[in-house]
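With one protein chain removed, the remaining protein chains of the complex are shown where they sit.
Now for chain A:
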Amino acid sequence: MDIQALQQKAIELRKATWKMIYAAKTGHTGSDLSCTDILVALYYRVMNQTAATFTDPNRDRYIQSKGHAVEILWNVLADRGYFPKSDLKTYSQFKSPYMGHPNNHVKGVEMNTGSLGHGLALSVGIAKAAKMNGQSYHTYTLMGDGEQAEGSVWEAAMAASNFKLDNLTAIIDHNGLQITGKTVDVMNSEPLKAKYEAFGWHVLEVPGNDMQALVDALEAEPQMGKPTLVLADTTKGSGVKFAENKAEWHHKVPTAEQYQEALDDFDRQLKEVAK
């Protein structure tokens, strides 16, 4: 998919996610919007994985460590044909598998996440298996920046470098906000670039809601023997002006007026990108 088509897809998926959260009256709205472009770049362009190849041992792997941004993942997987879009009408309802964090009863989910600080270590195990087996698949994981306060992240960062996992790419959705406020105020994990470099990683810092920049970073050749970190500088709530850069939108549900205002704006953005 070319960049313009990816941009269009990202707007469509933001809109679908926005509608799903409004209907269910629950969701991590700002977190979903923040990382939408990253998921679109991975699922529609970068990753060697489709619904048809999901059980192929050579598929690329994706672990969403920031499991709370699950609404965008459900919409991406549905749109990519992993399950019928109509299934998502049950999102968060009684007995629905489409619950508030990824679970592997749903096709497309490798392993369960939701407790922060697990995804990078899971990905280390998956990438290490590829090295041991001589397989060529690549493993991607998406973390939050608030999540960097979890100690297990740094155990895994050390291990990825120690095992020379150049078949592993971690992406940090670096929007600077978490539920309580600014990440630098809650628990300052900066400077992330220098820290990961000190841990032996190859780090690419990019504007994380810029599709071209994201694709360029994710498609760049890895450095031999080093895991790659894409530090994606994003905007929490990206695509909904009144929700952007506001910590309270971490899991806020829009009012009827806000709902319509954003829908109108998504339609305007779709016209804009089609020009």
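In this section, a contact is a pair of C-beta atoms (placed from the backbone, for glycine too) under 8 Å apart; a residue touches a chain by one contact, two chains touch by 3 or more; residues count from 1.
Rule of thumb we're sticking to: contacts and distances are computed from a predicted model.
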Which listed name, "NADH:ubiquinone oxidoreductase", "Transketolase, beta subunit", "ABC transporter" or "3-oxoacyl-ACP synthase", is the one UniProt assigns to the chain that has been left out?
"Transketolase, beta subunit"
Using the definition of touch stated at the top, determine which of A:L122, A:M143 or A:A217 touches the missing chain.
A:L122
I'm checking contacts with the chain that's been left out. Which of A:Q4, A:T53, A:N133 or A:Q223 qualifies?
A:N133
Hey, which chain A residues sit against the chain that's not shown?
57, 103-104, 110-115, 118, 121-130, 132-133, 151-152, 155-156, 158-159, 162
